[in-house]
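I'd like to ask some things about the structure below.
As you look at this complex, bear in mind that one protein chain is not there, while each of the others sits in place.
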Amino acid sequence: MPDARFFTRRGPFTIGSLAAIIGAKVGQGSDPDHLVMDVAPLDKAGPEDLSFLDNMKYVGAFEVSAAGACVIGKRDGLRAPEGMALLVADEPYKAYALAAQAFYPEPVSTGNVHPTAHVDPSAIIGPDCDIAAGVVIEAGARLGARCSIGANAVVGRNVEIGSDTHIGMCTSLSHCQIGDRVRLHPGVRVGQDGFGFAPDPRGHVKVPQLGRVIIGNDVEIGANSTVDRGSGPDTVIGDGTWIDNLVQIGHNVRMGRGCIMAGQAGISGSTHVGDFVAIGGQVGLAGHLKIGSGARIGAKSGVMNDVPAGESWFGIPAMPLKFFFRRHATLTKLSERKAKPNE
Amino acid sequence: MPDARFFTRRGPFTIGSLAAIIGAKVGQGSDPDHLVMDVAPLDKAGPEDLSFLDNMKYVGAFEVSAAGACVIGKRDGLRAPEGMALLVADEPYKAYALAAQAFYPEPVSTGNVHPTAHVDPSAIIGPDCDIAAGVVIEAGARLGARCSIGANAVVGRNVEIGSDTHIGMCTSLSHCQIGDRVRLHPGVRVGQDGFGFAPDPRGHVKVPQLGRVIIGNDVEIGANSTVDRGSGPDTVIGDGTWIDNLVQIGHNVRMGRGCIMAGQAGISGSTHVGDFVAIGGQVGLAGHLKIGSGARIGAKSGVMNDVPAGESWFGIPAMPLKFFFRRHATLTKLSERKAKPNE
Partner (left out) sequence: MPDARFFTRRGPFTIGSLAAIIGAKVGQGSDPDHLVMDVAPLDKAGPEDLSFLDNMKYVGAFEVSAAGACVIGKRDGLRAPEGMALLVADEPYKAYALAAQAFYPEPVSTGNVHPTAHVDPSAIIGPDCDIAAGVVIEAGARLGARCSIGANAVVGRNVEIGSDTHIGMCTSLSHCQIGDRVRLHPGVRVGQDGFGFAPDPRGHVKVPQLGRVIIGNDVEIGANSTVDRGSGPDTVIGDGTWIDNLVQIGHNVRMGRGCIMAGQAGISGSTHVGDFVAIGGQVGLAGHLKIGSGARIGAKSGVMNDVPAGESWFGIPAMPLKFFFRRHATLTKLSERKAKPNE
């Protein structure tokens, strides 16, 4: 059960009301009035908890689970423990996520501006925003409704933020426009100068970075990630794109909608990434590339060429996955042969 | 045209005055009194804008550009659109950068110390420094003239900073000495303990880190990068070296002048890097190495050996570029052969 010092639980909910909330059906024989108090994984759940089965790898844990209720997919042949109430959903993990959100909703902003926060008189703060201790909101900044700004964060001059957006502790924003329902985790840096200069042995000459960062709606950016502003064009992160911790986004990068980018990956300047692209951890994309929609880049790859839509690439330099594995297998076979004394 | 909320434009300038500012010549037949209002890329520029042509890949865009003026190199055979004023420079990109600086100069510090900043009475602040809201300047720190310190940044005890240096929002400095005209972007960490200990199964024993960080003049360090102080010797970053975001510089590292280091690269403890070395994104240099002046390390390389001056290396482990590509081609050929059923 989550630590009550950090998490506030709602509920209880009946199976029937949860079914409506998460878009599932109450399983045949399950009592819609069955009460659920909390959520928990299969191996930890007790009779008052809701759990889920998404991956058939865990069917053994499911069959012996003490969970009082469980979200499952439309799969036949499952042998549920006796007395377990079932919720049947097309996408059990997503349905479980929605149930967990019902028990543990995001905190609601209450319009509390801490006395130690500094809000410039020319800034415009929408209704019901929470501004924590030590926050600095500079001249001309605009926040929509119900935003929350974490302690010691900075919202720079003329930055514009939509509604229901959360800015983490110690995060800093400048030269940017941010959408609704965005979540920037602690220590994120948005809008600073891109890395643009004319190399010169007498001293590299700075190219003024005259663009902005535009972040769409429903974007999440992980702790200590950095997003540089454009050099003339803007740097753009599309709606619903999720970025993990310690990621670098260079100037003029454009990412489409619904992309996923794992920790410590980086995108060099002026590369354009389509929609629903999945980028693994510690991947690097060189500059001025086009990554087609739906492409998948394996962890640790170094991409130096355009990647067509829908393809899976891997390696340094990155190549289609099947080429990588063919090369890998070839070298394995040749190395084993070398190792045998008789050949 | 840059967003006026974030960028303040100077000008207009005549072609003649710009030529003097950027070290170019007014092209034959161009009117030195031709007025320019702004800068823009070739495909966006209009009759009032100055653009540039540096890479012959864009000669098509140049020939149809609506730019009123353009910086070009000393190349014959270019067919400029009718009416376009020309500025001819040896290094067109550098000349354009200087023009863009003329239109969009760095903000000038005005000596504004925000009332919510905390400046220790024993700190010495030079004339005309801007100290933003929430800044902490600890005892004994010294700033030269015309520095600007971004909101919620921290200048630690006895830290010394030269003149015309900009410290980004939420950056923290300790145990260091920083030169003139340095630009540290938001979230940079300078001067914390290096990673030094004597390993011991009963508890690793900390080795006190007794050196400093010395940063030369005209250095730029990107957002959320980290520079550890030396263990006894100092960690040194030479004049005019430019470092991108999320870079790690270990203790006792010495970098020379004019180096370029791209995002998410890292240098392990006690490695010495010469002058004008170029280090690609996500490169790692092992500890106690010597990287000769003018060396170039390709993105994502892992360098485990000294690199002679002027050489280009690549790979994990890194090797001279030609060896890497020979190996790569060999494996390509062998893999393709394996893939053919008749061999």
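A and B label the chains in the order they appear, each numbered from 1.
Rule of thumb we're sticking to: a contact is a pair of C-beta atoms (placed from the backbone, for glycine too) under 8 Å apart; a residue touches a chain by one contact, two chains touch by 3 or more.
What you see is a predicted model, and the numbers here were worked out from it, not measured in a lab.
Q: Which one, A:Gly27, A:Gly144 or A:Gly168, makes contact with the chain that was left out?
A: A:Gly168
Q: Could you tell which one of A:Ile131, A:Ala223, A:Val236 or A:Val277 touches the chain left off the display?
A: With A:Ile131, A:Ala223, A:Val236 or A:Val277 as choices, the missing chain is touched by A:Ala223.
Q: Return the single residue from B:Asp164, B:Asp180, B:Asp228 or B:Asp275 that touches the missing chain.
A: B:Asp228
Q: Residue by residue, what part of chain A touches the chain that was omitted?
A: Touching the missing chain: residues 2-3, 5-7, 39-41, 44, 91, 93-94, 96-98, 100-101, 103-104, 114, 116, 132-134, 150-152, 168-170, 183, 185-187, 218, 220, 222-224, 240, 242, 244-246, 258, 260, 262-264, 276, 281-282, 299-300, 315-316, 331-332, 334-335, 338-339.
Q: Can you name the residues of chain B that touch the chain not displayed here?
A: On the side of chain B, residues 118, 134, 136, 138, 140, 152-154, 156-158, 170-172, 174-175, 187, 189, 192-193, 195, 197-201, 203-208, 210-212, 224, 226, 228, 232-233, 246, 248, 250, 264, 266, 268, 282, 284, 286, 302, 304, 316, 323, 326-327, 329-331, 333-334 touch the unshown chain.
One rule holds in what follows: only the chains that are shown with their structure count from here on.
Q: Report, in degrees rounded to the nearest 5, the angle of the rotation taking chain A onto chain B when the C-alpha atoms are fitted.
A: Angle of rotation between the two copies: 120 degrees.
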